[in-house]
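Heads up, one of the protein chains got dropped from this complex, but the rest are sitting where they should.
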């Protein structure tokens, strides 16, 4: 495996193999499997789980890692093509990425959406550039529109919880003080569709996921025996839900328009998940979230601290599935 | 050992055992003792010695470590219970701590005092929360009112220097431009009392250590055969002193009141340790300080660069004693 950029680049069988490898590495540790291997980690954006779980994962397999945070102790990196670099950035990724790649055996990169042009972000224009510049195995640690490590951990979490493939999976927009990227909702939708689930995307008007994203998910669902629908009606969406996956994201209707986004979300602070949301859900319906989650803003304490919440388990699983990815890439 | 939170949680015999282990690891290195083990290090506050010595200590024992600095490259972490998280913090420690703990074999946390309520800080309310959230071995890398790693290193330093148990140990307040936490003075006082020393706390009016802290130290001293007194009179305090432990801290009389603290310390800039302070001390009296120390503000160059100063030796000993703690916890 030379690239781990998108769950959709793999067949369901390949994903099952990765999940089986994750289990196997948990059952029978291989503390020297990656001895002498080095993982470079580049964070254009903040992290907690991703940084800690990748460093811990390499160490558990006997390898090591280094961390680069452009602009914090490290030169800020320019990403625009043909830029006249007379601003804050001292170095271009055209030099930075190949140089860092040369020092390690695999590179992980986190680079969030630019948030200005939906088309540019949908095209993954930045990550495609990074991909082209990197001649070592490359891991997407969250790009403009994707987060395959999170999606794989979430898949494993549902398998562990014995959530059936055809269960009802509701991906719900929740409130946040400002617009967040589409990476996790897009990756989550695709993952649930590939897993064959009956997926409902619940979101207020103005926050529909891009048509292209919905269409891709519908095709994946069709192939896997599931379905994808969308609605703004919370009650009907949550009726019979087995999983409520809460996520914050920005307006797509006015993508990149800060003021329009603020106006749209001004009246939506009741989109904070509370126990009453589960009134008509399946009795053991689960609450999922990729973390970090703003308590009592996106999800209430009563849910996060109750038995429905599996958000920590999802985070724990980041370590297991990423170790499988690293093992497949480097051993 | 599952917790290293407070020297007072251990008997004198247990502490002597730890110090013997530190010596043994120095005499006969065990470079594979913690092979495959991972230490997570969470710094809510700045560090230099602690970061470097814990990372080096794990490496010297064959293990590895990762560092999380909330708010710097990592999501800022909320610590208040039941907070409505619409501010800067993206994640709550209720998620952050268990998740990080799941990636490692032991967690070290530095979280200074909030500095607003003396009672809350005395109760270690934040560190107790972290303790309850962490199901892995936990190390206090300085909390609101404690710094057991420093205290253990200081104990070792005095043993190495053959400072007798019943020597006169003066913990003296020294000047700093602003209020610093009570963690080190409290831990130092307790350590010297547990070691059986004759301890004098020298501090200007308004800077007495909390009565509860003094009482705890008096009980420890009684048990170990030493004594604890306090005074604002420098000359009598320093007469015959074998050790002068200099430390900066904030007013306790007006705890959390920035302006009152500033007024109180405005006239105290002569509380900078100079050679003349030792005029009536024991001939070979030592100057101790936990570092970082502001030269010519808290302690003058003439003392720090002279033969009395053992401040670097204290810092060197951080590595040795922390390796003993890690070995006891993880091997």
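Letters are used for the chains, namely A and B, taken in the order the chains are written, and counting of residues starts over at 1 for each.
Note that contacts are C-beta pairs under 8 Å (C-beta built on N, C-alpha and C of every residue); 3 or more make two chains touch, one makes a residue touch a chain.
This one's a predicted model, so the numbers in the text were calculated from it and none came from an experiment.
Trainee: Considering the complete complex, identify which of B:77, B:304 or B:325 is in touch with the unshown chain.
Mentor: Considering all chains, including the one not shown, the answer is B:304.
Trainee: In the full complex, which of A:92, A:110 or A:308 touches the chain missing from this view?
Mentor: A:92
Trainee: Considering the complete complex, identify which of A:1, A:38 or A:239 is in touch with the unshown chain.
Mentor: In the complete complex, the chain left out is touched by residue A:38.
Trainee: Among B:237, B:315 or B:330, which one is in touch with the chain left out?
Mentor: Among B:237, B:315 or B:330, only B:315 touches the chain that is not shown.
Trainee: For the chain that got dropped from the picture, name the residues of chain B it touches.
Mentor: Given the touch definition above, chain B has residues 29, 31, 43, 46-49, 51-53, 55-56, 59-60, 62, 64, 67, 69, 72, 177, 291-297, 301, 304-305, 311-312, 315-316, 319 touching the missing chain.
Trainee: Tell me where the left-out chain touches chain A, residue by residue.
Mentor: Listed in rising order, the touching residues are 35-36, 38, 40, 64, 66, 68, 70, 72-75, 78, 82-86, 89-92, 94-96, 98-100, 102-104.
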